[in-house]
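All protein chains of the complex are present and in place, except for one that has been dropped.
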Amino acid sequence: MKDRMLTYFAKRIIQVPLIVFIVVTMGFIILKLAPGDPVAHFAGEGASPEYLEMIRRAYGLDKPILEQYMTYITGIFTGNWGYSPSFERPVLTVIMERLPLTLILSLAAFILALPLGVLLGMTAALKRGSLIDSFIRSFATFFNAIPAFIIGLLLLFTFSVNMRLLPIGGFQTIGVTYTSILDRVIDILQHIILPATSLMLIWMVDYTRVTRNRFIEALLSDYTRAAVSRGIKWRRILFKHVLRNSILPVVTLAGVQVGYMLGGVILTETVFSWPGIGMLIVQAVSYRDYPLLMGVLFISSLWVSITNIVIDIIYMILDPRVRLQ
Amino acid sequence: MLRVEELDVVYKTGGAFIKAVEDAWLRINANECVGLIGESGSGKSTIANAILRVLPENAKITRGRILFKDRNLLELTEEEMREVRGKMISIVFQEPHSSLNPVLKIGDQILETLKSHQPNLTTEEAKRKAIELLEAVRIPDAQKILDRYPFQLSGGMAQRVAIALALSSNPSLLIADEPTSALDLTIQAQLVKLLTKLIDTFKFSILLITHDLSLVTNLANRVYVMYMGSIVEEDHVDNLLNNPLHPYTTMLINAVKRLQGTASPSNSIPELKRIRGLSACKFSPRCPLAKPICSKEAPPYVEISTNKKVRCWLYT
Partner (left out) sequence: MRIRLNKRFIIQSAALAFLFFLGFFSSIICPRDPLKPGYSPGLTPPSPTFPMGTDQLGRDVFSWVLCGIRVAFYVGVTATLLCFAIALIVGAIAGFYGGIIDQILMRLTDLMMSIPRFVLIVVFAILFGSNINNLILIIGGLSWPRLARVIRGEVLSLKEREFVLSAKVIGCSDLDILFSEILPNTIPTILPLLSLQMAHSVIDEVGISFLGFGDPEVPSWGRLIALGRAAIFAGGWWVLIWPCIVCAIFLLLINLLADTLNDILNPRTQG
């Protein structure tokens, strides 16, 4: 049984480079096929043909396509992800600079969203039919409908512009020297709170809905009734039986959310000028910075694939039925 | 030991109120096996759930007393009720797999039940007791089963586990709600044998709820017949089979005898037509012996002799 699990995961792990490979290849093809000349776009108007040719040579774009492709592919696996013309630094460096910031933001939102969402769902389920339940459900419907960036904009407007309580964007205040680490942390916190809240509100309600439904199902199920009939304490039934059976779709949902983290934050990062991968994508697209785009594509698909595998592992641990079939 | 008196249970579905149980009277003594037979929807399970107060949320007990060893269970607090459940009265449900938590190991579930009523039990002691229980219900390889999950067990095995769970804290009364209806006939027979043996070993009473007359004849001493929420007859098993009083009981037994080829030539049970809210004998629309009074007034539940009661205008 154990080695069946191992072979399953071995297969999945092998698939990752394959998927990423295909994605990168497709990206390469699409970028090549797309109309417009990135070099011309980058060089700006009025650039002389010699200048353009120079740039082309510098980026190896004058070589035959297949050669470009091979160079790129081998480069990806050796850490050379190309050179970003708009940032004038290697793509890998740029991405690695920005990635942690997105992760910090997303993680901050996620860590609050999941438990709060589940808690709200549980409360709504336990008090179903009551006013609290209706309130929670309306709350969930509202934040499910409105995109994160609009929430972010409204928050920004209220707290930063109107009330001047919080900074209007960025990661930390520019040009300030910190007297202590605490000051720095507080500064960052002030900057992160609004974007993280917008993301959290949107993510949270996904869990609320799912948890509420599954929880109600579990509450009304036969095994819960049977457990009560055996005289087991209600508290224990709630957590050991009902919650345990409701948690699985939450895990799947968490996986989906984490997987789409890199792409889902683009708009929010833009609203708050948060210098993460999201803003990076926007910049890359604006400048037709193809190498950077390819790099982003690569890391996005890598992230999604790895997340999916991790979620599968967690799911297997939690659901014996999957494990032993 | 257990006395149900004047019990009414009302369900609320989609705005309408339905009386699932009306004026129910039951009595179960120590070391007795009592059957409760009736068609689906007659309210048998409702009575079972009412006794342990595990009715669904939309059901309410609107009248009556449930006296267990002279304590009215309906007056107990939830905490006191918790003491009763599992330890003094237990229930085994119809669907073996749905009464077990699918994501917990069998062993964990048994241990949990044991420790709820005996918190001072150590894990090793509890484990030993669990294995004892599983062996008592004739489950082979008890040690291995502890680590299995419910979906890995067959229906029959799962039901045995359910029975083991129900008996784990030595209750005085076991309510078996259609314990064999979801299982094959061969398993049914095995389970009947098992239950008989268990009664000998553990010395408890059983309230056997079923629609299967043969099950009752094999296990029970006395029997209650239920129709559409009301108890219509009560008697010793042999008496009932040979000498049914209520027209419904007669038809029921006749129907079974017909299957066995020993029936008397009379008509089959006619089609069910629902009557709403009339305070009349509920069986009158289908009763071949109905009199005018039957559709006007509900007959009282009267005692004919010891342990023999009937609810019918024919005998009042």
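Chains: A and B, in written order; residue numbering restarts at 1 for each.
In this section, contacts are C-beta pairs under 8 Å (C-beta built on N, C-alpha and C of every residue); 3 or more make two chains touch, one makes a residue touch a chain.
As the structure is a prediction and not an experimental result, all values here were calculated from the model.
Note that the absent chain touches A when the full complex is taken as a whole.
Interface note for the absent chain: among A:Thr71, A:Asn144, A:Gln172 or A:Gln190, the touching residue is A:Asn144.
Of the listed positions A:Ile22, A:Ile65, A:Met96 or A:Ile111, the one in contact with the omitted chain in the full complex is A:Ile22.
In the complete complex, the hidden chain is touched by one of A:Ile30, A:Ile111 or A:Leu165, namely A:Ile30. Along chain A, the points of touch with the absent chain fall at residues 19, 22-23, 30-31, 34-36, 128, 141-142, 144-147, 149-150, 153-154, 156-157, 161, 168, 213, 216, 220, 259-260, 262-264, 266-267, 270-271, 281-282, 285-286, 288, 293, 296-297, 300-301, 304-305, 308.
The rule is short, and it goes like this: only the chains that are shown with their structure count from here on.
Mean C-alpha positions place chain A and chain B at a centre distance of 54 Å. On the chain B side of its complex with chain A, the touching residues are 49, 52, 54, 56, 78, 82-87, 90-91, 93, 95, 98-105, 112-113, 116-117, 149, 151-152, 162, 165-166, 168-169. Listing the residues of chain A that touch chain B in their complex gives 220-223, 225-234, 236, 240-241, 244-245, 318-321, 324.
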